[in-house]
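Pasting a structure below so you can have a look.
Removed: one protein chain of the complex. Kept in place: all other protein chains.
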Amino acid sequence: MSRLIATGMRVEFFTDEGIVRAVDGVDFSIAPGVRVGFVGESGSGKTTTALALMGMIEPPGRVTAGSALLDGTDLLKLSEDEHQRVRLKEVSYIPQGAMNSLNPVMRVADQVVDGMTDHGLKLSRNDKRDRAMQLLDKVGLSPDVARMYPHELSGGMKQRACIAIAIALGPKLIIADEPTSALDVITQRRVMETLGELQAELGASLILIGHDMGLMAQFVDDIMVMRFGKIVEQGPSRTLFKNAAHAYTRTLIESVPSLTSRVSAETAGSAIGATATSAPLPDATPGMNSAAASSASGHTAIAESRLRSTTHTPKPATLRIEQPLLELHAVAKTYGRGLFRGPGTKALLPLTFTLRGDRPLVVSIVGQSGSGKTTLGALILGFQDPTSGAVRYRGQDIAEFTGTQTKAYRREVQAVFQDPYAAYNPFYKVDHALVEPLGNFGLASGRDQLYGAMQKACTSVGLDPAQTIHRFAHQLSGGQRQRLMVGRAIMLAPRLLVADEPVSMVDASLRSTILANLKQMKDQQGVSILYITHDLATAYQVSDYLLVLYKGRVVEAGEAETVIKDPKHPYTQLLVDSIPWPDPDQAWGSQDTISHELAELDRREAARAGRHDATLIRSTIEGFALAA
Amino acid sequence: MGCGGFGDGEPMRILKRLGLLALVIWLAASLNFVLPRLTDRNPIEEVIAQAMGESGGTMQGIDQIVAAYEARFGMDQPLWKQYFYSIWDALRFDLGISISFFPEKVSTLVLEALPWSMALLGTATLFSFIIGTALGAATVWPTAPRFLTWFVPLVMVLAAIPFYLIGLLLIVIFSNWLNWLPSGGGYSPGTIPGYSWSFAWEIFLHSLMPAASILLASIGLWALSMRGMMVTVQGEDYMVLAKAKGLKSWRRFWRYAVRNAITPQITTLVLAFGNIVTGAVLVERIFGYPGLGNLLYQAILVVDFYLIFGCVYLLILTIGISLTILDLIYPLIDPRIRAQTYG
Amino acid sequence: MPMARMLGSQTPVTPADEAVEQVSDWGTRRRRFRTVGLYFKRNPSLTVGLVLLVLLALVALAGQLVIDPRIVNPLSNPPKRPPSLDFLLGTDSQGRSMLGILIVGTYLTCKVGVIAGLIGVFLGTIFGFLAGFYRGWIDSVISTITDVLLTVPPLLVLVVIAANLETKLNTNQMAIIVSLLAWREPTRQIRSQVLIMREMGYVQTARLAGTSTLGIVFKELMPNLLPYLMASFVLATATAMLASVGLEALGLGPQNEPTLGMTIYWAMYEGAFLLGLWWWVLTPVIALVILFVGLYLVSAGLDELANPRTRRRGA
Partner (left out) sequence: SAQSIKDVPRERTLVQMGWSQGAPTLKTPRNANYYNLAGEYRNGHMHHFEPLFFFNNFTGEVIPWLAESFEMSEDNTSVTVHLRDGAKWSDGEAFDAEDVAFTYNMLLENGRGTGDMRKSVEVATQVDSVEVIDPLTVKVNLAGPDPRYPFRQLINYFGHGLVWVPEHIWKDVEDPATFTWYDEEKGWPIGTGAWKAVSAAPEQIILDRRDDWWGAEAGFRDLPAVERIVSIPASDNTRMAELMINNEADATMSMSSPALVERALAQNEALTTFTGNEPPLGNMDWWPHALYFNHAIEDSPFQDKRVREAVRFAIDRQQIIDFAWDGANTPNPWPYPAYAPLVKYMEASEDIVEKHRAAEHNLDETARLMEEAGYEMSDDGLWEKEGECVGGPIETHQNLAGIGQIIVQQLINAGFCAEFSQTPESFDKFRNGESVWHIFGHNGGSVFDPVDTLRMYTTPNVMPIGTSTMFVARWSHPEIDRLVAEMQTIPPENFDEILPLFREAMDIWFGEVVEVPIEQAYHLVPMNTTYWTNWPSEDNPYTPPCISCFISGWGSYLPHNLVPAQS
């Protein structure tokens, strides 16, 4: 007996460029109480399939064929009213863009409960509050969050709020579209446990869309592999991981980074070579001739060529070269809460480090969701003013930059934002995001140069430029948006890149390609990278140095090898312990439930009552100095 | 760069904003002191000449009379002194005496007209805001009733017609032809004002047409700007989640879409409320409605410095204070607006 | 839609091939034309709106070449004639031809309205965006000035200016006066929205792209407010025209030019409504209605530009 039987589902988008068949004849069935994982290339139609089940394909898109029977009712044929009643109550959905999906003017608690009220639950004010708090607690959010507005939450916190919403009414089917892409592994584990418990309790079916093969291995019963809008392979996860039939599935599984060996860029590249969307490395800098690129052997040559190709930026005169690239002096950030709303949130406690920049480094920042990673990035980029301390770039406080200095700074410091959903201007097609900086920094001009640069940017992240640059952001899949942003950063070849979860929505095979490309960019063009991630495995693979952030504080730091192989701080230990392995037979963490362990950790932290231990600096590295 | 929104920065921010309010009031008062005097007209002489002329007089000795009155009003003083006194009196809410309604006090005149304006324009503005905003929002709401597609352009047609023309049309239809409603005035001639239901009913009946004409003409304008904001908001991802949550259409509409689109509308509403005190001269004239618009108009016609200043002072206070409050509560209307200190 | 359905069911979709063929035209003129063309096709209200406006413009501009401009003068025709073959739209009580007024008056009034609307929204947009985006002292200065000026009754300004003019007010001066006041509300309204928009994610993307603050304001934020700005423009035009009509109605307008406002004023002054001289009132009203509905339709047609997601139909 099946709960959901989908047959021949086809979804098409009628665009100016022609018809995009996002889902092309998908058949599958899901039994009650079963967890199904949807994996596959980014852009393969996972989200679209989910939206179709929700009855939320908006014109000019349309479900053109197929049926999806949920306990006998065809979800694809329901009227809008019927669908409204089904959503959340029978089928609930956690959107991929969860970080951008909360109503900015409503408190989180209200957004959690309003779905319940609209499905006929009569709740008193207090009931509402209690329910909201309960649900938030289930996803590891503190009761404080209930009264907050979405913009006061970190990416992961918002994602968890969306999960809390989805489980509110105990639906028959939960569709979770990359629900944990912004969660650290501990939180991820906790949230997945909650989901699992709930699902078991209700006998609900669960569709988990994701790219994290480890998570899939640990969590789902069946796996469907999607590609080009079709399901190319499906089967029990155990079987699939052991012996996948389809070549693409094999690549997916093989390209999952592990903690056992650090893969070099070359191997990753060749591994990808087998996949359909091969991603050649970009030339060093757009506009630079290929001779210069191929002869480039060290960063001196690169730097020279960059100076040559971009004659007026950056101006050495405005930014002093001899100074360290980036210095943070006791930088701390406390967010205020606005009018009469109590004390603020200490997002980042004073942090001091120096990144010299003469030797390119990848410094990874891992840590708990809400521990201040994004905040740190924003401080470095000058998007937030530090509450205290100063951020210096090449020896100068970024708060005191003049107009030209800011521009030069922007030229040299780029970023990939955590939320690719908010990053695009909805007015423009996505080419705008690429053309703008090219034009502003004088990197390219004229149709051909611009187009060439964009093409390279796309291919460097495995995107087909023809299918990308003419679209609006909402016409791209989440992973496509994210990749384009990374491609943009690569295209701009900055001196420093702040990459906030840059590959969280990308499938494993592409992920390693992209990371390899980033790494190559680092090596060939001397780009330092601050890599903010929850993915310890990739952090381990690419980073030279690792900072572990916990509650706004760096608790442990050192070379990736040292910290991950032999964590000393209990939080780091827990973190490493919680990595889901892409092997269904390897247990996920210890037997204890994660919430128990977390509680233990928190209790120990609390017992110290504000007295913080110094950062555990496990090892040092040339070019990066962290104050304990 | 400031200290991005400390909890304890709040009182400072409020203080600064209040400081700005004081500045606005002072500047606006000064400007409105100066403006009428730039006309180079002498209201006293005009009023007196008018009065004497009407009585068939020969204007003998008019200079003398004018001088006598100028002294009475302190207009013989140097300008800076007059300015100083004006501002000082304004601070004490002493608005002086009207020239054209001499010796009536400006405050009496203003307070007498104010309730009429508030009742008429206040309710008309509020209703047209509510109806117009809802209509405008609904036109771009996918599941809104069909009839809106032609109804809203129709409302726009009404917006194109100056509201006083609509008013005249209403009078011709409802008063002259159908004889359902009185043609104007605050209440019927001979009715004795009092606190009774029948009197309230009278007032209501008399305000129906003027209110309707303002309403009809301005709904379309409210709708138009709301519509513009709604279009932008509908593209947001939270609208997708709201739908995925299975929220009822009305909740998605009101609590999600409208709620996010409404900030500029609220700004406009505050401005519109500020403008209530300037009244709607033409509607008041057409309907013989005794509001502030007419008072200000009469004051401006003869450049009655004191009465103008009195009316405008009310405007200054309402606009200044309501905009200040608005600025302070923006973060509550939309929490994304960062509560920041100025400077 | 039927057409789209047909395509959907019959065309075998090979996205890659098709795309490769089209990619080469990125940034070319052909592509732009195509985009614009498709846009018009998808948004008929834009077309209808533009047609209305062009029609009105034709009447106002080309009409002036056809008619003898003197027919808008008093005494040029017998008074109070209803529309007939001799007097196409009738005449007013002073013997002005209403046809002439439709032509000349529309031109004059649209001039005032559109000039004032444009200047008003233009200044309002600039000030509103600057204040909302920069905040800090710029905001304080702009907001303070706006607040102060918001307290000045337009009537007072007009009386002051009228008192200081040597000659009678003409429509150009009128337009400037009205537009000097027309920016105040938009400034405040736009500022309030910019306060929200400045926190959007794409603003940060743009900052990273080295876009200057002005660039962010005009290239990133402004387009997203397009429907609202369009609405503001319609509003400002309306307010300007109605204000000018209103001021004219109080005898403060350009009394020797047959604007729609003056026409309405005279119609009201003479009680055309009561007298049953409907054509006298109807003519200016029709011109105003066409203008407004045209502007409304255009603004509705621009929705998709600001929010591509509102796109409902396939090309």
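In this document, chain identifiers A, B and C correspond to the written order of the chains, with residue numbering beginning at 1 in each.
Simple rule for what comes next: a contact is a pair of C-beta atoms (placed from the backbone, for glycine too) under 8 Å apart; a residue touches a chain by one contact, two chains touch by 3 or more.
What you see is a predicted model; the values in this text were computed from it and never measured.
Asker: Since one chain is left out of the picture, which of the remaining chains does it touch in the full complex?
Answerer: B, C
Asker: Tell me which of B:211, B:239 or B:286 is the one touching the absent chain.
Answerer: From the options B:211, B:239 or B:286, the contact with the absent chain belongs to B:286.
Asker: So one chain is hidden, and I want to know which residue out of B:11, B:78, B:145 or B:190 touches that hidden chain in the complete assembly.
Answerer: In the full complex, the listed residue that touches the missing chain is B:190.
Asker: For the chain not shown, which residue from B:29, B:95 or B:113 touches it across the whole complex?
Answerer: B:113
Asker: On chain B, what residues meet the omitted chain?
Answerer: Interface residues of chain B facing the absent chain: 41, 45-65, 68-69, 72, 98-104, 112-113, 168, 171, 175-176, 179, 182-190, 192-194, 284-290, 294-295, 297-298, 300-302.
Asker: When the complex is taken as a whole, what residues of chain C touch the one chain not shown?
Answerer: On the chain C side, contact with the omitted chain comes from 73-75, 79, 93-95, 159, 162-163, 167-168, 250-252, 255-256, 268-271, 273-276.
Note that in this section only the chains that are shown with their structure count from here on.
Asker: Name the graph shape formed by the protein chains and their touching pairs; answer line, ring, star, complete or other.
Answerer: Topology of the interface graph: complete, with all chain pairs in contact.
Asker: Going by the touch criterion at the top, tell me which pair is linked by more C-beta contacts: B-C or A-C.
Answerer: B-C
Asker: With chain centres defined as C-alpha means, what is the inter-centre distance between chain A and chain B in Å?
Answerer: Between these chains, centre-to-centre, one finds 51 Å.
Asker: Can you compute the centre-to-centre distance for chain B and chain C, using the mean CA position of each chain? Integer Å is fine.
Answerer: Their C-alpha centroids are separated by 24 Å.
Asker: Which whole number of Å gives the spacing of the CA centres of chain A and chain C?
Answerer: 44
Asker: In chain B, what residues contact two or more other chains?
Answerer: Each of 2, 235, 334, 336 in chain B touches at least two other chains.
Asker: For chain C, what residues touch not just one other chain but two or more?
Answerer: 199, 224, 226, 306-309 - these are the residues of chain C that touch more than one other chain.
Asker: Show which residues of chain B lie in contact with chain C when the two form their complex.
Answerer: Against chain C, the touching part of chain B is residues 2, 20, 23-24, 27-28, 31-32, 35-36, 38-41, 140, 153, 156-157, 159-165, 168-169, 171-172, 176, 220-221, 224-225, 227-229, 231-232, 234-235, 263-264, 266-268, 271, 274, 278, 281-282, 286, 296-297, 300-301, 303, 308, 311-312, 315-316, 319-320, 323, 326-327, 330, 334, 336-338, 340, 342-343.
Asker: Please name which positions on chain B make contact with chain A in the complex.
Answerer: 1-7, 9-10, 143, 235-238, 240-249, 251, 255-256, 259-260, 328-329, 331-336, 339
Asker: For chain A, which residues count as touching chain B in their complex?
Answerer: Those residues of chain A that touch chain B are 54, 56, 80, 83-89, 92-93, 95, 97-98, 100-106, 114-115, 118-119, 149, 151-152, 162, 165, 334-344, 384-385, 387, 399, 421, 426, 474.
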